[in-house]
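Notes for the one structure printed next.
Every protein chain except one is present and positioned as in the full complex.
We just call them A and B in the order they show up, numbering each chain from 1.
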Amino acid sequence: MDEEKSIFWNRRRQTACSIWAAVAYLAIGLLAGLLISPQWYQVDYHMVFAPPSFIHPFGTDYMGRDMFFRSLKGLSNSIMVGLASTAVSSVIALALGVAAAVKGGVVDRFVNWCVDLCMGIPHLILLLLISFMMGRGAKGVLAAVALTHWPELTRLVRAEVLQICSAQYVQASYRMGKSWLQVAWSHMVPQVLPVYLIGVVLLFPHAIMHEAAVTFLGFGFPAEVPAIGVVLSESMSYIATGKWWMAVFPGLLLLLAVLLLDVAGENLKRLVNPNSGNE
Amino acid sequence: MKRLVKLVLRMASLLAAVSILAFLMMAKAPMDPLTAYIGVNSTISEEAKEEAIEYWNLDGSPVERFLAWAGNTLKGDFGESIVYKQPVLTVIKERFQYSLALMLASWLCSGIFGFALGVLAAVYKDSILDKVIKSVCLVFQSSPTFWVGLLALSIFAVNLGWFPIGLAAPMGKLASEVTLGERVHHLILPAATLSILGIGKITLYTRQKLLEILGSEFILYAKARGEGIWQIVGRHGLKNIAIPAVTVQFASFSELFGGIALAESVFSYPGIGSAVTAAGLGGDVPLLLGIAIFSALFVFTGNFIANILYGAIDPRIKEGGFRG
Partner (left out) sequence: MKIRTKGMLLGIFAALAIALAGCGAGTRKAGASGEAGASDSIVCYVGHGFWDGSLDPIKGGFPYGYGFVNNGLVQVNCKSEYEGSLARSWEVSEDSLVYTFQLREGVKFQDGSGFTAEDVAFTYKTVMENQGQNGEVDLSKVEKVEALGEYSVQFTLKEPFSPFLDCTAQLGIVPSKGYDSVSFDKMPIGTGPWKVVQYDTEQQLIVEANEEYFEGAPGIKRVTFVDMDNEAAFSNAKSGQLDVVMVQPSYAAESVEGMHLEKMETIDVRNISLPCRKPGIFTNAEGEEVEVGNAVTSDVVVRKALSIGIDREEVIKNAFHGVGKPAKGWANNLIWGEPMEYEDSKAEEAKELLEGNGWVDTDGDGIREKDGVKCAFEVYTPSDEQDRYLLAAAVAEHVKGLGISIEVKQTTWDEIVTKAYTQGVVWGFGQFSPMAIDNQFRSQHFTVQPYSNPSGYGNALVDGLIEKAISANNQESAIGAWKEAQEAYAQDYPYLYLVNIEHCYFVSDRLDISADTQIPHPHGHGIPIICNMKDWKLK
């Protein structure tokens, strides 16, 4: 019986399962956000500070707004920012990483220097600075998260590309007269793609978390927009009076999103490269 | 020696670049330079305004303004913080002491516990303990720091009352009378919260490294000789993973610094993290610039030490990148 079980849950099935779980959660989160109408988390002064119950699974806040729908909408906002900024960051990383590895020389040194620069300032400080420069708000946090997540990914891409740069078929391509762009597109990118995509998947949850952190500190979504960071920062004022549900549930939603994505990413990584993580 | 010089030069060039970058960002912020330096609510006289404009060259082009600022900064004058109405260096100095204590405490905490847990997980590989440790680490790594802080505050400070709610020392007491014990008492919750972030990474890394070593041949030989698992770990394992573990710790300065902004915000801890938040929200350009430079210096130092410590032992780490 056990044997069959462990064969059923082989690595591929596990990975597929975790990916589906993550995608499903994200999709629900995203869709829910788009479908939820503001009516459902309206202000209702009669129901202020209601603890979790059947009608209000996550309780209500200081203006009587339903926490469940508000948190869900907030999660959706965070996911959207996360998606957008991950997309931007990953494109930048791919371009820079390939360029650095393939062109080498000055370009490589410059890209390395940029990476060091970005990693030299503590990540959160950089986020705050960029957000401040963009005037805070949703625009600020989007720009900040998008522009600060490319360094690690760039390093990854560059390392991978370097490995195949010296391969025979690449050299052959050059000899046959292809320009470096063509070589990059037809040979490098496909090779790098698996590891790259995993890197992107692992990047996504961090983008979401950072958006929430920046908003929590006051540099992201403004207070009237439902966002996890906003909800959590508001809840801080009410912990002292024992309204614990305002902090616990929104955080859980965020945690779940990040966790599922991390697990999916780790599984993918192990599938592609069984050595990493050493089981 | 030459490597050292090269490293120092690189640090200097990066520091200069950081200041230029930070300054550019301030310059682009939608705020007129004079207001950025003296604040929105300022009621100082016209003469005083003129003085400020001259000193910081505020009506010059961005390049001129930067040169003026750089010149003053190199002389040690970082200007005055709008939010705290004190010289920037004073604010940074006062608050950094608190933050340093917090960072050291959580750094030690995550280092020691992470190391211990990692060893346990490797030794008892595939057991329930290992699985539990791995899952807990994964959850820790995925938790938003500030949320964990809020939970800790809610449970341990409000509900159970074991720890004070915020601040660095009990109130109403003269500074000279606050005992060390009290300061440590106030430090525990924020430090614990911060260390949650680092523990996961250290644990998993330690576990991986130890497993690799345990799978090598001389361990096999030791086992054949009849050494018990703990003897093996103690005699052969720990030595080999200690340095890499400590190295990774040093390289995580960057993330640590980011974490303190969040932890200090939740616990009303008067450190540099809360100063950065206040500066950003209050449009306090001089303080923001000062802290940006300072934190970059801090991170460089950390990376510097890390580089020295392991030299080129494990280039894979360098290329693999750290989670930011």
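Note that a residue touches a chain if its C-beta (ideal position, glycine included) is under 8 Å from a C-beta of that chain, and two chains touch if they have at least 3 such contacts.
All values reported here derive from a predicted model rather than from experimental measurement.
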Left-out chain, listing which of the shown chains it touches: A, B
Listed residues B:Pro144, B:Pro270 or B:Pro286, member touching the removed chain: B:Pro270
Residue among B:Ser13, B:Gln97, B:Ser127 or B:Thr301 touching the omitted chain: B:Gln97
Which of A:Ile55, A:Ala240 or A:Val272 contacts the chain that the document leaves out: A:Ala240
Candidates B:Ile155, B:Leu238 or B:Leu297 - the one touching the absent chain: B:Leu238
Residue of B:Arg10, B:Lys125 or B:Arg183 touching the missing chain in the full complex: B:Arg183
Touching residues (missing chain, whole complex) on chain B: 31, 35, 40-41, 43-48, 84-86, 94-95, 97-98, 100-101, 104-105, 108, 111-112, 157-158, 161, 164-178, 180, 183-184, 187, 234, 238-239, 242-243, 268, 270, 281-283
Missing-partner contacts on chain A, residue numbers: 43, 45, 62-63, 135-136, 218, 222-224, 236-241
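By our rule, only the chains that are shown with their structure count from here on.
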Chain centre separation in whole Å, for chain B relative to chain A (CA means): 22
Complex interface listing, chain B residues touching chain A: 10, 14, 17-18, 21-22, 25-26, 28-30, 138-139, 141-147, 150-151, 153-154, 158-159, 165, 204, 207-208, 211-212, 253-259, 261-262, 265-266, 276-277, 280-281, 283, 288, 291-292, 295-296, 298-300, 303, 319-324
Contact footprint of chain B on chain A as seen in their complex: 113, 116-117, 119-125, 127-133, 135, 148-149, 151-153, 155-156, 158-159, 205-206, 209, 212-213, 216-219, 232, 235-236, 239-240, 242, 244, 247-248, 251, 254-255, 258-259, 262-263, 266, 277-278
